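Notes follow once the structure below has been shown.
Yeah, one chain of the complex is gone here, protein chain that is, but the others are all in their spots.
Order of writing sets the chain letters: A and B. Residues in each chain are counted from 1.
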Amino acid sequence: MTQFAFALLGRLSWSQFPQDAITRGGAAGIVLGLLFVLAVITYLRKWKWLWKEWFTTQDPKRIGVMYIIVALVMLLRGGSDAVLMRTQQAVSVGNNYGILNSNHFQQIASAHGTIMIFFVAMGLMFGIINLVLPLQIGARDVAFPFLNATSFWLFFAGMALVNSSLVIGDFSAAGWLSYPPLSELQYSPTVGVDYWIWSLQIAGVGSLLSGINFLVTVLRMRAPGMSLMKMPMFAWSVLGSMSLVAFAFPILTVTLALLALDRTIGTHFFTAGGGGNAMMYVNLIWAWGHPEVYILVLPAFGVYSEIVATYARKKLFGYTSMVWAIWIIVLLSFTVWLHHFFTMGAGSNVNAFFGIMTAVIAIPTGVKIFNWLFTMHRGRISFKSPMLWFMGFVVTFTIGGVAGVLMSVPIIDYQVHNSLFLVAHFHMMIVGGVLFGYFAALTYWFPKIFGFRLHEKLGTYAFWFWISGFLTAFIPLYILGFMGATRRLDHYSASLGWQPLFIVAGFGVVLIGIGVGFQVLQLVVSIWQRNERRDLSGDPWNGRTLEWSVPSPAPFYNFTKQPVVTDRDQFWVDKQSGKKRRTEYEDIVLPKNSGLSVAIAACAFMVGFGMIWHMYWLALLMLFGIITTLVVRSMNEEPEYVLTAREVEKLDHARIRKLKEYEAYQ
Amino acid sequence: MSSKPLVSDHDEQQLSYGRYTAGFLVSIGLTFCAYWIATHVNADRNLLAIILALLAITQFAVQMILFLHISEERGPRWRLAAACFMLCVVLILVGGSIWIMNNLNYRMSPQQVLQYMQSQDNL
Partner (left out) sequence: MSTATEANGIEIRREREATEKTVFGFWVYLMTDCVLFASLFAVYAVIHGNTFGGPSGKDIFKLPYVLMETFALLTSSFTCGLAMLAAQRKAKRQVLFWLGVTFSLGLTFLCLELNEFHHLTSEGNSWRRSGFLSSYFTLVGTHGLHITFGLLWMAIMMIYIWKRGLTDTVRKRLTLLSLFWHFLDVIWIFIFTIVYLYGSIGL
């Protein structure tokens, strides 16, 4: 009987809990942090409110906020990994072996990359799109609200799995992309790679569904009169990015599945023997991986377009060329993926082709940067913190970008492939391009969602610490790369003379940490002082696009009546012509809340957990649970409700009364 | 929009029956053709491969048009656009992967290079 019970537990055992001080510390951190949050919610008796207002919501603005909260928490986790790595590399020289053993260092390095890409960058991106896109195109919601909520909860389930690896079991030590044969069962027998596979598979499904959702939203739910060429540039960038999501993520799904099959049922896709081809994995994962980086950066580019135009008080220069640039990038991003493995051994014809395509894709990106600069030219620029983030982006992205064009030449890439030069390049692109863009977006659109502005001065301090810290942390890495330092090193010889540069880089991380500290402080202070910071007009930055035409915070139904659009930057045009839109009320159809998305994700988490720990009965049962939940959902004949015009009017009047109260604080 | 349909419902049904039946019969024909060619025709393998591929692509087009109604979309033809984009991605992914992986094979050890070259020259 006990034998049967143990069999049910698969690979689980007491020895799978963390065994040494540092890993126990990590586990304790997560568990205590979680318990603390749960305790606070229970103490404040907010469970019902959380369930009703947040967990079961179909309002994309709330879903967006949840995405962003998860992403920012994961930023702290990924950042802690970075601090540990930098510390290790600054001290682990000669006879000193630092604070982490090799295996642990590799796990941290793998976790850092995985978390930052899949849970921070993707989370911020989907979060911001949820917040802004429907408002910008004059819609009330996304195309498929229930799907949207499900996508978020699948993302959450993936995040929960990754963090579970800190508490029980270990994480992959095979890098953020888990190349075989290292990631195969023979060389990675522990659950680590399985955690990696399943958290990404689940989050990946969520991403794919979001890609389809937002694509249909842009194509089908624009306000009447808003033709595609009248859309804000951010909406265009979302359309481009989501096209990439839809057509690239299935490749990831397949690749993860094949690796999982190799590790569970003994197939020979990527094994060293049996007819497998490990190089095929590298080929496939990058066929997804390259579009992925454009998925992340395109919406950031869209954010910059909005911010530069607003803060330069000038319409975006070269709208049409910007649209073309997006679509050329989308198309070309599918033709460059081999540049991630020039050194894998392809012949010169193949390498040359992909090298040329890589150089070519820099052109539309350059067009975009010049267009932003031309937008600024002769504008009346206000250097608020979103604009500062943009300027920081221009500096870092340009440095990183030219490093990239350098590496697009296969001969040069042979010298610097997998060195710290590469690491510096892609960090400058992702942090300088993607992260700075999403930081700028958060500051820019914060008042629209929450109704009050963030503390500007603290935001400025945060920026300056971030940019100085970031350059201090990564410029030395370019030099180290040229000096021969490879990536993922947890120890090196003293005679190499690398340590001083690693120490400088470590200092850079300290500066970034202070920057993060200022961001946290900014949030806390802003919430504390929110009454003095109220955005009463709904248009705190003198904006150009439709989202600024609704009050702050935006009501859950977005618009009392869907606007009719005749021009680009319609809101700006209205303001210039002095046209005031009359507030009209009409019946609004909205989706009802649903807890089934949470159920699906909970089941998905269990499927992942079951597969990882070889508790196949659990995985199968929970798969059945997902199917059942979907059938239950399909039986719901009335997923929507009607908010009558009278009710909307009452809500609106209540809002106006609240505004009057807030005015007293100003 | 309440515009009067150009074709009556009954005629539309007849048209659709015609489409489905035609699609079915043509597909059966193409399938059988391909089967017969693969089993009874003795020719250069690569030539056969091209013919069979063309038959498959034809059946694909027939089914897209007659079963999946891709040509019947009114208004901006987004389904067609999505399908074309998908085809681009598929061709690049499959073609590119085959090109890359073959090329990697080509640069294996001397004995393997010899083997590879021999297989290419049908020796």
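Heads up, the rule we're going with is that a residue touches a chain if its C-beta (ideal position, glycine included) is under 8 Å from a C-beta of that chain, and two chains touch if they have at least 3 such contacts.
This one's a predicted model, so the numbers in the text were calculated from it and none came from an experiment.
Trainee: Sort through A:H268, A:K315, A:R487 or A:R581 and give me the one touching the missing partner chain.
Mentor: A:H268
Trainee: Check the options A:M280, A:A346 or A:A462 and report the residue that touches the missing chain.
Mentor: A:M280
Trainee: From the list A:Q89, A:S183, A:S237 or A:T255, pick the residue that touches the absent chain.
Mentor: Per the contact definition at the top, the residue touching the missing chain is A:T255.
Trainee: Footprint of the hidden chain on chain B, which residues?
Mentor: 1-2, 13, 16-17, 20-21, 23-24, 27-28, 31-32, 34-35, 38-39, 45, 48-49, 52-53, 55-56, 59-60, 63-64, 67-68, 78-79, 82-83, 85-86, 89-90, 93-94, 97-98, 101
Trainee: List the chain A residues touching the unshown chain?
Mentor: Output for chain A: 143-144, 208, 211-213, 215-216, 219-221, 246-251, 253-255, 258, 261, 265-269, 273-277, 280, 284, 287, 589, 627, 631, 634, 637.
Methods note: only the chains that are shown with their structure count from here on.
Trainee: Averaging over Cα atoms per chain, report the distance between chain A and chain B in Å.
Mentor: 36
Trainee: In the complex formed with chain A, which residues of chain B make contact?
Mentor: Interface residues on the chain B side: 78, 85-86, 88-89, 92-93, 96-97, 99-101, 103-104, 106-107.
Trainee: In the complex, go through chain A and note every residue touching chain B.
Mentor: 219, 243, 247-248, 251, 277, 279-280, 283-284, 287, 331, 334-335, 337-338, 344-347, 349-350
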